[in-house]
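Got a structure for you, written out below as structure tokens; questions coming shortly.
With one protein chain withheld, the remaining protein chains of the complex are depicted in position.
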Amino acid sequence: MIIKDVVCPFCGCLCDDLDVEVDGQKIVKVQNGCTLAESTFTGSNRLPAPIRRTASGWEAISYDDAIRDAVDILLSADRPLLYGWSSTHGETQSFGVHIAELIGGVIDNTSTVCHGPSILAIQEVGHPGCTLGQVKNRADVIVYWGCNPTEAHPRHMSRYTTFATGFFVPEAQRGRTVIVVDTRRTESAEIADEFIRIKRGGDYEVLSALRAIVRGKCEVLPREVAGVSREQLVRIAEICKKAKFGAIFFGLGLTMSAGKYKNVRNAIELTDELNRHTKFTISPLRGHANVYGSNEVFTWITGYPYAVDFARGIAFYNPGETTAVDILRRGECDAALIVASDPGAHFPHSAAAHLAKIPTILIDPHQTATTPLCRLQIPCTMAGIDAEGTAYRMDGVPIRYKKIIESSYPDDADLLRQIHDRIMEAKRA
Amino acid sequence: MTELLVKNACVFDPLNGISMEMMDISIRDGRVVESVSATADVIDAHGCLTLPGGIDSHSHVCGTKVNFGRYMSPEDMRAGRTARRGKMHITSGYYVPTTYGNSYRYSTMGYTTVLEGAMAPLEARHTHEEFTATPHQDMMANTLFDGNWAIMEAVQKRDTRRAAAIVAWMLSAVKGYSIKLTNPGGTEAWGWGEDLTSIHELVPNFNVTPAEIITTMIAANELLHLPHSVHLHCNNLGKPGNYETTLETFDLVPDRNNGRQTLYATHVQFHAYGGTTWRNINSKAEEITRSVNAKPQIVMDMGQIMFGRTMTMTADGPMEFNLYCLHHNKWSNHDVELETASGIIPVLYSKKSLVNCVMWAIGLELALLTKNPYQCLLATDNPNGAPFVKYPEIIGLLMSKRYRDEEFATLHEGTGQRTVISSIDREMDWNEVAIMTRAGQAKALGIIPQGKGHLGVGAEADIAIYPIRCRDVDPSTEYRKVIEGFQKTMYTIKRGRIIARDGEVIVEGANSTFWVNPSVPEEISVASDPEFVKKFEEYYTVRMGNYPVQDVYLPRGKCIRTEAVL
Partner (left out) sequence: MKATLNTGRTIHQGMAVEHKSSPDYTAAVSICYMNPVDLMDLGIEGGARVSVTSRAGRIVLTTRAAEEVNQGEVFVPLGPYANHLISADTHATGMPDFKGEPVDVTSTHELVKDIDSVMEELGGVRYDH
């Protein structure tokens, strides 16, 4: 049986045009998706049952025991950390926030090591953006800055930018100029009409240079800025000013390099400047399929998009203090609940190591790099495959994940609901 | 079966002609009934002011741009934060509270129903998720059509039936309540960084004018028998001299409905400016109200500004960009493909600014110069003019000339020459206030049949009891008591349950979302039109099958079905 218009739960593109062939409860083939989608849907190796670490190794346990253990760990903790959230759906994220509020813990999501700096920049200067269809239908100039969509968001260019036909851009690539800015000549750069190769750490300077040119102050520039010639910079600025609609997409090249949120701020301010000449937008390429969802859910409940600390009885936000890596680095948390993410693989190792020292609960369908570090892992459904729910695309458009097969795994929203309710009961007693 | 008896209530129920009558209100299973048994729970209103639950007919509280406003403003989140208490979750935010923050603050003020000012259909799912997290108010969504490509195509072809069919499909797909037009045509022009300056200017590439969009949508609205009228944020918001656009727009409006207005013009204060520049801007409230007083087919809301900081957020993308150029504050923008736009920027309304003082005066003038209080409702376009927690102060100003004069004396000295507020003696009375804050909204939104806005038998038992003894308070001189009284109810009752008492919310909420499902004959339905489907799949970036909002998002949805007469 072929299920049409399936939503892919891997990356922030949230493509919703996949055709997935299922045979009973087994996924056989994926069409229209990229290789990342293929791996997501057809992969196996899901943990069969909850496991608990004891002095003599790992043992399988029942869901009931696992939930009971999890509740005990969270109730006994003074400063629990609830981290992850990006690969699951909205209802689960909601429960996560409510649990954190109940137990006075810190809740953070994967933005913290991804586009957190972009959020910090937006909190300083705002975000002039749009939905992806605006880009598809209107943009004649596309800029990819510090990102490599060919590898990390493979269908971005075909669904939304370079290769997509739009109402006002019927010739697709022939009607567009693509500019790629990076420190190395990636595969994305190969597709570009203009490739700007920046010296590592030079993004901020180059952005400032472009702002100066757009403002008509070209004469203050030296002949070369961070390895980029003034000629090329003037040419790029001209292309941008003459665009009918320009769209900048940026990635971890800006958020992870020295300057971090200041790099992103500068890019946003360049976009603001360009808006005085023509229409320009800027948007982050969000990594996980539903990381933006965790930002949205955290925000409408707590007011803050990530790194929220409930220890004071109010919602408190201070990135650098209440962010997961910092809390782990300082050895500050005495228990952790990791849901739908893999800090074992993606955090600096000294931060990840702390997870092994404290009782860590992992709710994740797969064996991950966090598995060896945790004390208890509870496998659950995979949002978009055997569980449905809301996800927010990188541009904020909410799409509902489909449930395309049945499984015997519990929905992680259900697991969290049970944990939440038992904690409520315990607190009332 | 649950019964509640409210004794000794001093009731104003304008829709039932009740004005300052002492009575008991009997409630059974969430509705007002003739009488209840001796075993009913009893609360004593002690002769205090008792009104139907408040209804906000235009407020930005849920959805994409509201949440944008929150996460870009951690400084505002800090300003308004409260701790967990009893049944109440933590809240954050002063101008843009979190959803629980909005819900608790509205409850404290006795408000039980809210119309979300703007929802982009593509992002409706987000609005509905936030509706569920605003648990103590029944919610409904103004659905944006101002830059809708399919609509503009139908308007260009002068095909009103087609426009109606598109509206029918979209409203039922995204579970919206009403047609909202924000800067019609202008939001599409903003897709290219442009705007329109006249209602007769052509939208680039689409060859229709705002006037055509407005008149076609009004006709479509009435064809579909929608409970609310077209809800319009006029073109040229905020520009000196824009009152002419507003008057021209009002002249377009026919009288097509016996039960309610044919056009709801929102936050008209922002559209009532004379002059040609910021230097000579003045109030044209007299001209505007002269037009409205002669046109029963138009209802407006004030769009009152109050001094202090706040957040502007509207679908009027180009207007927000202009504010950015003026204030250089942090600016966010979010254009929605094939549909609409939006912009967000914080502002400060200051008494030192002559322009802001004129704006403040205009909102009050509009209310005081409109003869029929059903035609000018109390609102601030929350949070654009001011956060809704300021409504009690506005009530104070409307009921007391003395308060107005005291405030006026603290304004920029040039205000008197540009406005007429200081010459207006009218003071609203309790009955008029009740109309401007609930009865008028219920009528305008078409929710009287849903049992909202009144306290007659059969009504939903949404009741606000304010700690004000009307017979003992002279609102003209004791405006402080009026303001304090309206800030915090003794009781807020929703569907017969006491949800708030003296400022504390005491139960979990279980709100409903009202939405409309207009049906049209199969032969004009767009879902089965291959052209419509083809264009949808080609130009949107979401598949048509994934676009409609699934039932699961409205756990207690209340669907209002209408039948098109073509």
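As written, the chain order gives the labels A and B, with residue 1 at the start of each chain.
Here is the rule we use: a contact is a pair of C-beta atoms (placed from the backbone, for glycine too) under 8 Å apart; a residue touches a chain by one contact, two chains touch by 3 or more.
What you see is a predicted model, and the numbers here were worked out from it, not measured in a lab.
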Shown chains touched by the missing chain?
A
Out of A:261, A:310 or A:401, which residue would touch the omitted chain in the full complex?
A:261
Full-complex contact with the absent chain, from A:92, A:161 or A:186:
A:186
Considering the whole complex, which of A:122, A:233, A:301 or A:373 touches the chain not shown?
A:373
On chain A, what residues meet the omitted chain?
10-11, 35-36, 38-40, 43, 45, 47-48, 51, 53, 57-58, 112-113, 116-117, 120, 148, 150-152, 154, 183-186, 189, 200-201, 252-253, 255-258, 260-261, 287, 307, 319-321, 323-326, 328-329, 342, 344-353, 356-357, 366-369, 371-373
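By our rule, only the chains that are shown with their structure count from here on.
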Roughly how many whole angstrom separate the Cα centroids of chain A and chain B?
34
Please output the residues of chain B touching chain A within their complex, sorted ascending.
64, 67-68, 70-74, 77-78, 81-84, 89-93, 98-101, 122-123, 125-126, 129-130, 133, 149, 191-193, 205, 321, 324-325, 329-338, 344-345, 538-543, 545-546, 550
List the residues on chain A that touch chain B in their complex, please.
4-5, 7, 16-17, 90, 94, 98, 101, 119, 122-134, 136-138, 159-160, 165-168, 244-245, 272, 275-276, 278-279, 281, 295-296, 299-305, 310, 312-315, 317, 390, 392, 396-400
